[in-house]
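What you see is the complex with one protein chain gone and the rest in place.
On to subunit A.
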Amino acid sequence: MRADSGSGRPPTRRRTRALSLTAGLAAVVMAATACGAAEEDGPVELRFSWWGADDRHSTTQQVIDRFEAQHPDITIVGDYTDWASYWDKLATSTAAGDAPDIITQEERYLREYADRGALVDLKEYGEQLDLSGVDPLVAESGNLDDATYGIATGVNAYAILADPQAFEEAGVEMPDDSTWTWDDYVDIAAEISEKSGGDIVGTQSMGYNESGFAIFARQRGESLYNDDGSLGFTKETLQEWFEYSLELSETGGSPSAAESVEIEAGGPDQSVISTNSGAMAHFWTNQLGAISATSGRDVRLLRYPGESEHDRTGMYFKPAMFYSISADSEHPEEAAMFVDFLLNDPEAAELILADRGLPANVNVRSSILDALPEADARSAVFLADIEGTIVDGNPPPPIGAGQVVEIIKRVNDDVMFGNITPAEAADRFISEVEEATGSV
């Protein structure tokens, strides 16, 4: 049957089939080459990751919108979360080869990623990314072995945030931060808690962030890390630090251990200043804006206690964050263009302002000084004020320093709950950090 009727038709059918096959092949080939071309000037989608509070998410989205308006072919997808989950998420996505193209980094983690080849050397993209305007104070802070794996977003200092209204309600005078000692700090905190009848707590616990201890150690001529990544402080210094932390909690100057656990878990938005339930807290200067906004108060910055207690001061400038580009990125050039926009373009700066530290690009910084909202303007003035008293910078933290964030929290918890003495805490912190950073 088939053979009979097919004697006339099959050749044509076969021919058309062959034709359509070649046509199809050609289409595929053309599409493939078209794809190749598209990679250069067609639409490009990039992912940009950052951590932070709500305020930063909405601002950054606006910055992205402006960049996309300038570059219609590039789409930036925001990938954001809070600080604690940020690093879990980044580690898993990097391991899966699915890291965001543009990564917000921090000094404690930057080298961990750079050392393992997860980030590109930004200097290789000089055509797209201009690094010349960066403040020399932080310009090389993202370097490792002469390669630039991260570029500082801005400058920051760890300081005390104080709410004058809370002081007033408790009937306690604001301290003179150029002369106050650590004992003053503990006494004032206890006094506030006591005079306010427990309505206002003197200070949020001081022991949860090793950045504060770094200042404490520097005031004594020591440091958190040495240049070679080993620990640069004595056990006695750290023990004293935990003793202050414990004393604060015992005198009621800081919240109870259990309350502190909850407050710490809540991040900046749940800090005692943000919730108007305390007078002082330890934060980075770039967090002043967001915390002031949440609290609805004129929050002030104070120098760390003990700056005039010893031979030298301890406060320091730190690159607030870094912008890095993933080594897995398929479009590093476009990613570099976006970093350049974040770093150097006044259009981005007038939105970001001091949220990622006082801008690292000095020209950009001076251009936005007048536009800064009140709280950020105060932090800019504060940074300018303390600049003269700062002795030196900190060496970059060793690989593994990211784990210290979690170690100090755990050890401080144990001290506050009375499970271990400050001396035992010091021993434990030292041995755990040495293991984490491989400096045993």
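Please note the rule applied: a contact is a pair of C-beta atoms (placed from the backbone, for glycine too) under 8 Å apart; a residue touches a chain by one contact, two chains touch by 3 or more; residues count from 1.
By definition in this document, contacts and distances are computed from a predicted model.
Not shown: a single chain whose UniProt protein name, out of "Osmoprotectant transport system permease protein", "Carbohydrate ABC transporter membrane protein 1 (CUT1 family)", "Helix-turn-helix transcriptional regulator" or "2-hydroxyhepta-2,4-diene-1,7-dioate isomerase", is "Carbohydrate ABC transporter membrane protein 1 (CUT1 family)".
Residue A:Gly117 is the one among A:Pro72, A:Gly117 or A:Gly198 that touches the chain missing from this view. Within the whole complex, the absent chain has one touching residue among A:Ala84, A:Met174 or A:Ala423, and that is A:Ala84.
Checked against the hidden chain, the listed residues A:Val44, A:Ile103, A:Val186 or A:Ala257 yield one contact partner: A:Ala257.
Annotation for subunit A: contacts to the undisplayed chain at residues 84-85, 87-88, 91-92, 94-95, 112-113, 116-118, 257-259, 261-262, 265, 400, 402-403, 406, 409-410, 413-414, 417, 419, 436.
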